[in-house]
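Excluded from the complex is one protein chain; the other protein chains are retained at their positions.
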Amino acid sequence: ASATGGESQPDEIRLDYAYYSPTSLVLRKFGWAEEVFEEEGIEIEWVLSQGSNRALEFLNSNSVDFGSTAGAAALISKSNGSPIQNVYIYSQPEWTALVTNHDSGIETLEDLKGKRVAATIGTDPYIFLLRSLAAEGIDASEVEIINLQHGDGASALTSNQVDAWAGLDPHMARVELEAGGELFYRNIDFNTYGFLNVREAFADKYPEYVNRVIEVYEKARKWILDNPEEAAELLAEEAGIDVEVAKIQLQRNDFSQPIPGDVHREAIIESGKILQEGDVIDADANIEELVDDLINGSFAEETID
Amino acid sequence: MAKSTGELTGVYIREHTKKKERNKKKKKQTEVVLLGSILPVLLFILWEFLSRQGVFPAYQLPAPSAVFSAILDMAATGALWEHISITVYRVFAGFLFGTIAAVLLGSLVGFYQKAEHIFDPIIQAFRSIPSLAWVPLFILWMGIGESSKITMIAVGVFFPVYLNLVSGILGVDRKLIEVGKMYKLTPLQQVRRIILPASLPSFFVGVRSGLGLGWMFVVAAELMGASQGLGYLLVLGQNTLSPETIIASIILFAFIGKSTDWLLKILEARSLYWQDRFAKT
Amino acid sequence: MAKSTGELTGVYIREHTKKKERNKKKKKQTEVVLLGSILPVLLFILWEFLSRQGVFPAYQLPAPSAVFSAILDMAATGALWEHISITVYRVFAGFLFGTIAAVLLGSLVGFYQKAEHIFDPIIQAFRSIPSLAWVPLFILWMGIGESSKITMIAVGVFFPVYLNLVSGILGVDRKLIEVGKMYKLTPLQQVRRIILPASLPSFFVGVRSGLGLGWMFVVAAELMGASQGLGYLLVLGQNTLSPETIIASIILFAFIGKSTDWLLKILEARSLYWQDRFAKT
Amino acid sequence: MSLTLRNVSRTFAGASAVRNISLSVQPGEIVGLLGTSGCGKSTILRAISGLDDGYEGEIEINGNTAKEVHDTTGFIFQEPRLLPWLTVLDNVIFGLKGEHADKQKRAKEYIADVGLEGKEKLYPRQLSGGMAQRVAIARALVTSPEILLLDEPFSALDAFTKMQLQDLLLDVWKTYQSTVVLVTHDIDEATYLCDRIVILRGQPGEIDREITLTEQRPRKRGSEELARYKADILESLNLDRARSIT
Partner (left out) sequence: MSLTLRNVSRTFAGASAVRNISLSVQPGEIVGLLGTSGCGKSTILRAISGLDDGYEGEIEINGNTAKEVHDTTGFIFQEPRLLPWLTVLDNVIFGLKGEHADKQKRAKEYIADVGLEGKEKLYPRQLSGGMAQRVAIARALVTSPEILLLDEPFSALDAFTKMQLQDLLLDVWKTYQSTVVLVTHDIDEATYLCDRIVILRGQPGEIDREITLTEQRPRKRGSEELARYKADILESLNLDRARSIT
């Protein structure tokens, strides 16, 4: 990719960090990016993303150069024409699952029929719910989906206002730990990965620097793999959550496959189809093409051996 | 107006002036509407132009034409009316309850020093709490049904109405209050017959402010398990990263908010006919 | 007050009454503070009690003691002051700009019929747009720096100040305006010397309302890439399901909001000393 | 109703407005208060009315010394103080109690008495100064109060309207035997209406003189008797003036 060339170097690189991306927290904490780019006089600016949609807004408005999102969110945005590319997978998180209270009597997806399920429409847990139902051959209209923000869904579940909840970490971990919530349906494959996206304009102009950012991300990823305990503590401290919660959250993250590839492509295509059925993505969009446009493994392939 | 001994010419002149005045009024009204449309129309034209020029790419800020076609699509499926009607219903109900609560508490606080000392501080404290902060508490207390949504909107409406009413009451001319006192009105009569009419201008500002805030609180209200409504539409747009939906909901908010405000403004003008206001140049 | 020809006894009586009055005022003030604390204290006691009884489980609504200890923890690390100071700074700056803009536009609209017809409709329409709806647009237009946050808060402050000012101006007694006219004041002098003072009571309500809305808009403002501040804290608490953080931020909002309002209230009382208000029972 | 003031003083923020006013008014008596502008006449009326409770001393109304408003007291303020959101008719009705039709009838009578027939539907902002004052007079008289406090009630009226309303006042007084305290600057008015004239003096105001008029009513305006009183009063006021100037 470096062959395309571009201008010499950016003045600054703007990275986002997010509590759903432990890698970004580690990277920011240790200041490795600053270390690497300082010599060249490039400034690093960190911006907090409080959710995929914020990260995408920042990317779209040229407020950050790299943004961390869920894979499905990146796809939706791409379908709206955002000029972004996914260049790195910061983790394969199992951050969403279906949760219920332990005495609710719900044990399988079948049991959800006619029940009230909280989910945030358009986000990963929602996609997860639809995919799970579809996998069991249950029509989405057979359950009552209540649109609640993630945290509110958790409260609604614990106060028995809904029967189940398509949860998201760290809320889910906390509900599990403190309120006796039960993850009655899990499927890591229905999660859509943590995507590190770059603005296309940045990638075109400074391809070399995309590689170098991936390099520092790799350093952080490896550190987490080597130091799971410390990583959990760091996450707990940064995000202001309980260490136990952080541990559970981290355990559900698979940091082993950083290079965007076919696995990811397929998972995202599946999500895309579900989203298309749910009218979130335009019916005449070509999902496969969109995914091909979005996922660009070449930078990571080049950098990671 | 004055039913004076009408000579024929007098009557004629009056009829004549009335007609002339009615015509004048009509002409005036269209002029007002036209003047008021200048800025919005300019804005839309500029925006459409910039969008077509590619200054705003569609993924950031879709052109107004795209937004309107999105709205029309919704209108075609009928979804639009459902979104609008449920939200209007919620705002209306919340507005009603919020206003009633504000009038009751506001009169109490405005009239009794003790009540002011007891209630006002905590009300003023609650006033700065953002709508989003109430969401988890409301879900906890009232669940996710309509009642929690309406209450949330009522909370938004309450504060400006309360604040304006209390200040209006405190600002009532002592001279008029004394008139009431001379006739030994009961406190309730004082409020109804002197204080409320005298603070009506203030009250109306509060009500209009409150309605505006009601519209703002819709978003927080519809975060609580709504599957229809303008606030839902907005959040959906943000969650599904759909700028058309976001902008469409903004335009709907602006348009419907403005319409409801306009109704209040008419009511205000009708109720304050007696004011000796200054005519503007 | 009146510097009349002071006989000795007169002076003595004055001194004496002054002292007595000062004492009385002090006593009065403590009483006011005490009365104002009744409700909050009761609320906290009830809440603590219910929490201890397990009516509210901690993961839903932590006890006030837990919340206060969370606040104290933050205070110990110094994080609290950073959150507070950055938010206060943003609100203050936004408040300033919002108020200035509202005074300029409000005076224009209040004074010139044409300006009202042109600007008022669109302003009233914008007034109903929820803060959250502005977020993506502001990010787009102004990025995620301080300026977009401050502007967002200024937007919140603008509307109530504007609305109250315009209505205050329209409500100024024609009789006083005519006094100005007789002296051939320029429009600007009219505004400064008659209209603004006369509409000051209304203006202050607007400013206080506006400050409240400023605090509310903080959340939306700090959604735009903030990593400190009370709004950030609130959203963080919601995103990490940490009810302590949520409630802590609510309490901080209430407390600091109330304090700033109190400052405005003092300023209000000072500026309106001339009002012939009615003394409450 | 009898009315007694004992050593009434009023101080505003350290400045004395009236000092040591003692006065006793018999039931059905008409007492006039005269004095230079700012000597505390309105202050005394406000104290009697019960609207102001910041005075020292004692005011006894029918044996009751509580500082409160009696609903048998009518007050015509120095300004009309009409309620701007009510029409002339509704302003006059304001203080009346009872059946709506009765109230209307009664109010309309008094509106006609003050010469405002046909103006019932006007709002205060549409009235001339004198018309507003007449509405205020109608509003106070219509309730047939037992104590009537009048603060320069006819000051904004032309000579003839004034005479007419003075006679109206006397009619009401005769019918209801009201006790009247009248503040006025018009010495002819005082001599025409009052049983007793109290002259205030100085700042803070104190009672300088009381003049009792024994002439029978109806009195003849411009009679010699009244002219004598007038000269007497003028002299007192003048003396006061001379003293206060030096």
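As written, the chains take the letters A, B, C and D, and residue 1 is the first residue of each chain.
Rule of thumb we're sticking to: a contact is a pair of C-beta atoms (placed from the backbone, for glycine too) under 8 Å apart; a residue touches a chain by one contact, two chains touch by 3 or more.
As the structure is a prediction and not an experimental result, all values here were calculated from the model.
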Listed residues D:Q78, D:N91 or D:Q166, member touching the removed chain: D:Q78
Identified contact with the non-displayed chain, of C:F49, C:W81 or C:Y183: C:Y183
Touching residues on subunit D - with respect to the absent chain: 12, 34-38, 40-43, 78-79, 115, 126-131, 133-134, 151-152, 155-162, 185, 187, 234, 237-238, 241
Hidden partner chain, residues of subunit C it touches: 1-5, 175-176, 178-179, 181-184, 193-194, 197-198, 200, 273-276
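To be clear about the criterion, only the chains that are shown with their structure count from here on.
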Subunit B-subunit C separation of Cα centroids, rounded to whole Å: 20
Multi-partner residues of subunit C (at least 2 other chains): 60, 135-136, 140, 235, 238
Multi-partner residues of subunit D (each touching 2 or more other chains): none
